[in-house]
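What follows is subunit A.
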Amino acid sequence: MTRSQGSRVPQGSQTSQSSQEVQDSQNSQDSQNSQGSRDRILARIRAAVAGAPEVPVTRSYRHRVPPPAGGTPGEAVELFAERVADYRAVVHVVESARAAEVISGALARRGARRVVVPGGLPEEWARAVGAHPGGEAVPDDPPLSAAELDALDGVVTGCAAGIAETGTIVLDAGPGQGRRALTLVPDYHLCLVRAGQIVPGVPEAIAALDPLRPLTWISGPSATSDIELDRVEGVHGPRTLEVVILR
Partner candidate 1 sequence: MSGVFLGMPAFPENAAAAVQDSQLRFNLRRATRTIRGKRAAVAGELPDWAALRDAGKQIKDHTLRNLDRYLLQLEEAVTRAGGRVHWAADAAEANRIVAGLVEATGETSVVKVKSMATQEIGLNEALAERGITAYETDLAELIVQLGDDWPSHILVPAIHRNRSEIREIFRERMGEWGRPAPEGLTDDPRALAEAARLHLRERFLASEVAISGANFMIAETGTLVVLESEGNGRMCLTLPRTLISVVGIEKLLPTWRDLEVFLQLLPRSSTGERMNPYTSTWTGAAEGQEFHLVLLDNGRTAVLADEVGRQALRCIRCSACLNVCPVYERAGGHAYGSVYPGPIGAILTPQLRRSGTVASRDRLPPSATRDLDASLPYASSLCGACFEVCPVAIDIPEVLVHLRAQAPHPRAERLGMRAAGWVFDRPVRLARAQRLGGRLRRFLPRRLPGPLSAWTDTRDIPDIPAESFRDWWGRTGGGTR
Partner candidate 2 sequence: MRVALFITCVNDTLFPGTGRAVVTLLRRLGCEVAFPEAQTCCGQMHLNTGYPQEATRLARHFTDVFAGYDAVVTPSGSCAAMVREQYPRLARAAPGPSFADAVAETAPKVHDLPEFLVDVLGVTDVGASFPHRVAYHPTCHSLRGLRLGDRPARLLGGVRGLELVPLPGAEECCGFGGTFAVKNPAVSAAMCADKVHNVMATGAEVLCAADNSCLMHIGGTLRRQRAGVRVMHLAEILAATEDDPGTGRGAKAGTGSGTGAGTGAAR
């Protein structure tokens, strides 16, 4: 259907006008059409649903997820760790005092030398990033280009929330997390989650998050099931996700 309708697009006029003029006139024409279409679509909707009864919404699903997903914080941490590991991410559960030690150990094991640190990462964690031999903490200030990010060995961040039932980490580009590209382009992401940030289920996470911030929900490393619906970890996002849960 599109092909026959698409041929009505005015294209031939470009020879007599500069392409910029064509573009401008077309854009203003589109915004007028769009206004007309807006009214037309709204009118069609109103005609289509006129007289239809209102539909109430009942929410009888779990708002506060009970055990095993809920329960005491200890259980939530345990479930979170287990579910993150299910996605074949590397998971550590440690006392918060050991954060720096775990960060430098992980980076050394990985052989990650130049690692980007977002603004607002706790001082102690940022120092740990450059602590192993050859290690260097690279700040995103001034902002690194995509190509520069691509040349780095990894990224270390905190997060905004963790969801136990689904094993999900949520980043909201806040302090210690950086803009979205930071946790996307480098091939290795080390993420620290404080036990107090872990909520039992999706409803609690939605309630805790600010929709006006750009959010990235991460559940395991990048993956695809596009070949014979067989799950393969690692396509375009970080192929290795390492999660440190701080008790």
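Selection rule: all candidates are chains of the complex that A comes from, given by their letters.
The working rule: a residue touches a chain if its C-beta (ideal position, glycine included) is under 8 Å from a C-beta of that chain, and two chains touch if they have at least 3 such contacts; residues count from 1.
Just so it is clear, the structure is predicted and the values come from calculations on it, not from any experiment.
Asks: Among 1 or 2, all from the same complex, single out the one that touches subunit A.
Replies: So the chain touching subunit A in this assembly is 1.
Asks: Which bits of subunit A are touching candidate 1 when the two form their complex?
Replies: These residues of subunit A touch candidate 1: 1-6, 8-9, 11, 23, 26-27, 30-31, 33-35, 37-38, 40-42, 44-49, 52-62, 83, 86-87, 146-147, 150, 163, 165-168, 173, 179-181, 184-185, 202-203, 205-207, 211-230, 232, 234-238.
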